[in-house]
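With one protein chain withheld, the remaining protein chains of the complex are depicted in position.
Then we have subunit A:
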Amino acid sequence: MDLILETLGLAKSAELLSLSPPGWGSNLLRGLANSLQIAFGAFGFGLVIGLFGAYGKLYGGVVMRDLLAIYTTVIRAVPELVLILILYYVGTDLINQASQAMGYGRVEISGVVAGIWVLGIVQGAYSTEVLRGAIQAVPPGQIEAARAFGMPPLMLMRRVTIPAMMSFATPGLANLWLIATKDTALLAIVGFSELTLETRQAAASTRAYFTFFLAAGALYLIVTLCSGAVFARIEKWARRGQRSLRSGER
């Protein structure tokens, strides 16, 4: 193994990336873990917002629909980097003002929580639209049949609407998840040590920019490949009972 690396001229890189100091590998992996934690939280938070948002847009009153239209329009109109700066600083400011008004001192806001909240609000706007479209694609007759048999609204949502819309929502949600994993890199700007910031620090300290950014790129790629496999399974499950477009397959 060492010999192969030596002949390829990669011995130096391997040393830099090794998990134990003086290698920076563990820093990168810690950054990746932080990134994934935030991506996961933000995606989940976004899904919750999206589900309420989609139902609000479809079945809500005029005021509700208008408010949601403003939310989705503004969030989708402003660049995410700008939104992250606004939401992060406004959010922490508001919390600090509130805590000071109540007589507590300044609070230290956890980077993970702040990241989840900021990216979750961004994801929520996109999820709202993905889920709204998916719910609308469910044949109305299936929902009507459930109503005709006396299913209460929440059960109807859980037993009929959500499973039936999953096949329409999965591709869009898979996109959102991948965007979430990569949007975590934008949190570097507010000093949160996710994968990109860790990489930059390692690169700056060792001057091995190419090695570290290539390694970070590989980590992002691995995340994407694994996500692809997971979403393929989810989609297969969501499409159960539907005919395949390719003839002769189920």
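What to note about this one:
By our rule, a contact is a pair of C-beta atoms (placed from the backbone, for glycine too) under 8 Å apart; a residue touches a chain by one contact, two chains touch by 3 or more; residues count from 1.
In this text, contacts and distances are computed from a predicted model.
Missing chain, UniProt protein name, picked from "Octopine permease ATP-binding protein P", "Nucleoside ABC transporter membrane protein", "Urease accessory protein UreG" or "Glycolate oxidase subunit GlcE": "Octopine permease ATP-binding protein P".
Looking at A:A164, A:L187 or A:V223, the residue that reaches the missing chain in the full complex is A:A164. Here the missing chain is touched by one residue of A:S99, A:Q142 or A:S205, and it is A:Q142. One chain is missing from the display, and on subunit A it is touched by residues 139, 141-142, 144-152, 155, 159-160, 163-164, 166-167, 238, 240-243, 250.
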